[in-house]
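Please read through the structure below; I'll follow up with questions.
The complex appears here without one of its protein chains, the remainder shown in place.
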Amino acid sequence: MKTIEQIEKIRNEKRKELELRINPEVVTQEKHILVCRGTGCTSSKSPQIIEKFREILAQKNIENVRVIQTGCFGLCAKGPIVVIRPEETFYAHVKPEDCEEIIETHIINGQKVERLLCKNMDGSIVHKLNELDFYKKQKRIALKNCGTINPEEIDEYIAFDGYKALEKVLTGMSQDDVIDVISKSGLRGRGGAGFPTGKKWSFTKMAESDQKYVVCNADEGDPGAFMDRSILEGDPHCVLEAMAIAGYAIGANQGYIYVRAEYPIAVHRLKVAIQQAREYGLLGKNIFGTDFCFDIDIRLGAGAFVCGEETALLESIEGKRGQPRLKPPYPASQGLFGKPTVINNVETLANITKIILNGAEWYASIGTEHSKGTKVFALGGNVNNVGLVEVPMGTTLREIVYDIGGGIPKGREFKAAQTGGPSGGCIPAEHLDTPIDYESLASIGSMMGSGGLIVMDDTKCMVNLAKFYLEFTVAESCGKCTPCRIGTKRMLEILEKLCSGEATEEDIERLEKLAINIKKASVCGLGQSAPNPVLSTLRYFRGEFTEHAVQKKCRTNECKKIAKIQINQDQCKACGLCQKQCPVGAIDGEGREKRTINQEKCIKCGTCIASCPFKAIK
Amino acid sequence: MNEEMITLTIDGVEVKTKKGNTILQAAREIGIDIPTLCFLKEINEVGDCRMCIVEVEGRRGFATSCIQKVEEGMIVHTNTPEVTEARRIVLDLILSNHAKDCLTCTRLGNCELQKLAERFNVQNIEYAGEMSKHEIDDKSPAIVRDFNKCILCRRCVATCKNVQEIGAIDCIGRGFESCISTMYDCSLNDVDCTFCGQCIEACPTGALHEKEVINEVWKKLKDPETYVVVQTAPAVRVALGEEFDMPIGTNVKGKMVTALKRIGFDKVFDTNTGADLTIMEEANEFMERMQGGGVLPMITSCSPGWVRFAEKNYGELLGHLSSCKSPYQMFGALIKSYFAEKYGIARDKICTVSVMPCIAKKYECSRPEMEVDGARDVDYVLTTRELARMIKQANIDFAVLQDSNFDDPMGEASGAGAIFGTTGGVMEAAIRTAVDTLEGKNIDQIEYKEVRGEKGIKEACLKVAGNEVRIAVSSGLANARKLMEQIKEGKSPYHFIEIMACPGGCVMGGGQPIKSAKVRSSVDVRKLRADSLYEIDEKSAIRKSHENPVMKQIYDEYLEKPGSHLAHKYLHTTYHPMKKYDID
Partner (left out) sequence: MEEKCVEQKVRKETEEILAQYRPEKDLLITILNDVQEKYGYIPKQAQMAISEYLAIPMAEIYGVITFYSRFTLAPKGKYNISICLGTACYVKGSQKLLDRAKERLKIEPGQVTKDGKFSIDDVRCVGACGLAPVFMVNDEVYGNATVKQLDEVIDKYMKL
């Protein structure tokens, strides 16, 4: 148990020690080698890099250099990432074999290892992290500590204002004050629909009950989204602190974090963080010597996307099949174990401490009229800088894809971006300049969702993409209500017909009608949004659907059953290489004759495309 | 008490309804019949099927009318083009994954899904596609599960899990692959199912039904060598008429007997007489236990679902069960012994058929214990529903039949035997006899109202011959479990307990005519059928089992006295602990 004074002392001392982490100008003999231990970098051997650095440092008796594991830096495409502070040198694609050279050249000789530095789009070599294009338009609030602190050291969190917001709340604010600040900040739920967080807290506070709960939804199920995971991995205490604040505001003394078991690193860091917070008395009884008691337990999800839906998540915490409940009643009045419950997702909670410390006005000054603050996106797909980006609400898609994301690889065309995952929709090029917020995304047929943002180039077939999402929904539908259980299956069947050239135009109309009705008649958010990927692709790419139905043609050849591989007769030099490679003898022509493909025999394996030295086959 | 009323508008009609009612209830009060499928009042109120969706002005998306409570000033539309289209698609989707072999389905004409298809004038399935395929489970002697007809309404699951608190079936898998099944998709025969059959009563389609033995019985009837004797349980006569569009609870005893004779049964007996016999034995057993320091509380054993439940869950407490066979088994044993000898019919030429309101009795009659000297007590058990089907197959216009009486020499039954068919009836009948016997005189009190009615557990304390006798009556297995846990903990205050597996007793047995969810939500079926039984009792000349002259005749001519050696041979049985799950 630590008193307010003791915590303050830790904060001040540790802050001095860690000043070099955030201040490149600091004068010090020390260096910190920060190595990303997020899931991405960890799976490409960052733990071995840490070991290697420590080994070499020990060998060489270098004492003023520390090697620290951190959370995600965001630029996953360049992983494993090593950052050396205070000079902010950003090394990309570091391998354990590179450690020796980094120590020799950088640490000992004070020079940069040029070959491990990144280049910006204009070709310039980047020496400091903040000079990277990737970071220039970002504003990190939720991700503030990610990549800066060691997530397994509570003192490092405390050094950067950690648990200061909780102290402020417990020692000087009433429950209503807290709710008031959150309400005025304009913070809205980052998990999907964007419900105002202050309102949620206020409803739960007003519900009368002997027991209330705070639940953190960390069941990040959207395939291609990893914001919540990165926050938990990089800064777990900010979530714990926010949950305690929520608990104080609504009158709860118990919290649960529902996290995917598929996130072992996040789970481990949470466990460590909870343990450390308990030891310091920041969780448990009489926090900061006040009457307020609050503790947190972890519950593991077990692989069901639908458990991201708040009522399904509650069922799952109760040990049942994750089948959503009908609303009303809402969790604010009858939630976990039938008691009033606040459910917030990780990213929402990651904003709370900053709002408490910096004030509602500060937060409300960022973003657009109805969507305040920042949003973290997991940028993926056909984009150069795959990774995690946090931008103010109202940033345009173009800025994210081109300025931050570095554009589309191989110089291909942008075709669409998908937001909101299986519940969201596709945004075509014509809307690249739409400032992104909750309202604008909804108005163009997509949704914010949790923040997955997948970029697609012109090699992607939109009918096939719609099919991909429906496959996901069909596999993840809980099976409770008819429209979602059977309806999505029927939608998928129609899409399969389209992709194999067996559908008619009438099928497209049937598909659309079914989609609209599933949206209206399903019980929960999953069913109600499951048709979105189809409806939005129909809205912007209807022509492609018609092509599949009428001409039995897929312009990208992604739909294998109707794909037609052809040899451009103008480009063919009759070298015969393709013929040699073709496993089924589907290529006709002899000697100096230009080659053609026998469509009856062709199995569309693509071997010929790869084999053609003249790129004549498509 | 002044109940708060809510005013709302449904389809332009203003309606005042009680606060707390659902939109569905309010609509029905003014003659608007919103279609439902998964809704089963107080048992399954989940809003899964989406048939009952309506539009509520000012609200995003559709409201679920079977759950959504009325609010002041609410404006509801049940039939806008949008809601009609969505509902029609929902029905289309359900039908697209339903085996549509309606003509050969046992629920033909009494299927809630079929009625909806008719009502919506479904002419083709717009969204036909892949259908779930499942093997039919017909291993048990009692229940057949045909998941190909299941629409996943989960009414059966709610009944099994929440009403009976057994949970033998549950929703398995996820999404389109979900189905209602048992652990590891085992047969019901091999799991904790008690064969109470309440799931069948809950099923809106033909996904769950009894294992039919109609054809086997017809075969015996047509065989000139076989002497086929039938007996009918008390609860059958007050429900059979429902299968012929008569009001619920109509007593059709006379027509039923006529029909059975026309069908060709050689003798038609009344299980009520068997019930009287059970009382003779059970009252005697109880008195012996009271006086001789036997295991108490003693618990009745005429509900085979309950017996199977006890054997699977309380193997160590089976000594509490009365050793008496259930009435129709006793009667069957006597038909093949006493009756056969008296009339000189070879025992092995006799086939005994029982018409029962029960599913578990199909299982019970196959228990190895239920035979004497190689002769099965009862060869076939038909449900009330199966009897109705046989009557129809025999070209009998049931409604216009004249009445007939049960056959002698065992045709007389007391009113006590009649009330066996409802919860509390066995106890009341037993008390009538036990009190007279213990007091050694004819006591005026006949009715014991404290053990009547719908409450799950009823209790009373009687003063008999200077002693206190504490009794309890329960129906529904969830209540049985409560009483058993008390016994297990050594805290049971009772001397005598009546347990019936089905909530409400045999009148609500799993073999009775199936009532739609709509009927079940507007009519108290149990009360109508039970009242009819109490009326039979009230009008009976003899209302106590021991006063039935047939009893005297049987004991004088054959069994000597209750509890005799012969009585034990024919009328009593044994129980054995069972593995809850019979798996490798």
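Note that the chains are named A and B in the order they appear, and that numbering of residues resets to 1 at the start of each chain.
Note that in this section contacts are C-beta pairs under 8 Å (C-beta built on N, C-alpha and C of every residue); 3 or more make two chains touch, one makes a residue touch a chain.
Just so it is clear, the structure is predicted and the values come from calculations on it, not from any experiment.
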Sole contact to the chain not displayed, among A:E13, A:E318, A:E361 or A:E413: A:E318
Sole residue of B:K41, B:K161 or B:R389 that reaches the chain not shown, by the stated touch rule: B:K161
Chain not shown: contacting residue from A:I7, A:C76 or A:I567: A:C76
Contact residue for the chain not shown (choose from A:C99, A:L143, A:A304 or A:A521): A:A304
Residue numbers in chain B that touch the chain omitted from display: 161, 166-174, 181-184, 191-192, 581, 583
Interface residues of chain A (partner: the chain not displayed): 39-40, 43-44, 76-77, 79, 221-226, 229, 261-263, 299-305, 316-322, 337, 378, 380-382, 386-387, 418, 421, 452, 454, 456, 460, 468, 472, 476, 478
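In this section, only the chains that are shown with their structure count from here on.
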Residues of chain B touching chain A in the complex: 46-50, 53, 61-62, 64, 67-68, 82, 85-87, 89-90, 93-94, 96-97, 126-127, 129-130, 152, 171, 173-178
Chain B contact footprint on chain A (complex, rising order): 304, 321, 326, 328, 474-483, 485-490, 493, 510, 513-514, 517, 520-523, 528
